[in-house]
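Note that one protein chain is taken out, while the other chains of the complex remain in position.
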């Protein structure tokens, strides 16, 4: 509302000053030749002062004086001929009405077309303080981080930020945050599971003893968790205990049924483990099961943080798509696998996960974001 | 001096200066203009040795070899053809394998392009426009994603 008041006031003030000459009484303006004559007289004076200072010689001054005097005479002659003509108020009245009507309407129309009157200013400082302004992850993260720096004993903050770190692939930060939340708020299945995952992923897929303990505690607390079970099975593989690993995989299959996306992959792993057991290990399955699958680069993430939600959603979706394709080719990619499980959950696309056929992409929520096309414009330095 | 003569002097001077200028421009055009080619153009054109031109393309991956002193050898590719380049001097900051560059110099009879100037610009995603255009025509342009990403270079 205040905005409209300001805009109206601005328009009114401008109109007032603009229209004042049109509304006023019609005075005649000084004739043009009067101005010219004034300039010539000035020039004559200048010549005299130059002469007095000795800047120019007498002869030069004289000829210059003559020249200017001639122009002055011509001007005077013209002035006598010219008649001061003043028109009736007709055109002025018409112009007054036209401007008074057209200017505000045109400005308003154009503004409504291009402007976003409903959008408030969002300076950064205010956004960081405002408790409920945004659901933007990056804003939340920054706000929570700032708060935790000041109040490191608030477990809720650590609890909130830990999964965000995990999905942002800041594994060390995630592990630290989970550890803090467990310390301050106590252990839950989810916290332990997250902690374990963070540790494993930080080590590039190696399930350390610490991680394994956490994961096992998580499963003990909540049997339905999938991620810790995968990792425990992998830990057993890493220990060379393939029989136990196969048991773990089988249990997983039973637990989650055959409809999950990664069922085929679990089957593959079982086959691998069985191969190991029977002593004819396929070379490809050796070693820690992290593949060469690269996640989004730091640049992608940085870009994602700056994207509008719609863009981010689109980016996440393409990445998930890519992951799924990659995983079909390379079932040994642990981080990718976990990410896929998580990603489908995040995207709420269980259906897609179940069917696995290229379903039509869910239509994106319409966005009000308008981006100028200037990013495509090459901008030179100068 | 009459008015006519004055005008004659003025017009004469103008003509002389203009004539000299046109002569200079034409002369300079013939001698000091540098053409821009991609390796494929060079392969097609039978370049005479010693002719200066600019060579543009991408630095082929793992082709950069440091030689004696500050001499560097690398290969410029446009996807279809390649051309070895040798250059003595300090390479620009953003000279990297896989990045677009422009080298200026001459093609010597040994089939190596002797560059005396190598340009790369101060921008990670920068592709010299000439290079981009050439690569597009060669069909190996992969910069669309990069171009669409909002990258403010200003």
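Note that the chains are named A and B in the order they appear, and that numbering of residues resets to 1 at the start of each chain.
Keep in mind that, in the parts below, a contact is a pair of C-beta atoms (placed from the backbone, for glycine too) under 8 Å apart; a residue touches a chain by one contact, two chains touch by 3 or more.
The definition used in the following text is that contacts and distances are computed from a predicted model.
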Given that one chain of this complex has been left out, which of "Acyl-homoserine-lactone synthase", "Transport permease protein", "Cytochrome C biogenesis protein CcmF" or "Transcriptional initiation protein Tat" is its protein name according to UniProt?
"Cytochrome C biogenesis protein CcmF"
Only one of A:38, A:73 or A:277 touches the unshown chain, namely A:38
Of the residues in chain A, which ones touch the absent chain?
2-3, 6-7, 10-11, 14, 17-18, 20-22, 24, 26-32, 34-43, 46, 53-55, 57, 60, 63-64, 67, 71, 75, 84-87, 89, 91-92, 95, 99, 102-103, 106-107, 110-111, 114-117, 119-125, 127, 134-136, 138-139, 142, 299, 302, 305-309, 368-382
Residues in chain B touching the chain absent from view
1, 3, 6, 9-10, 13-14, 17-18, 20-21, 24-25, 27-29, 31-36, 54, 66, 69-70, 88-91, 93-94, 122-124, 128-130, 132-133, 150-154
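Note that in this section only the chains that are shown with their structure count from here on.
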List the centre-to-centre spacing of chain A and chain B in whole Å, with centres computed as mean CA coordinates.
37
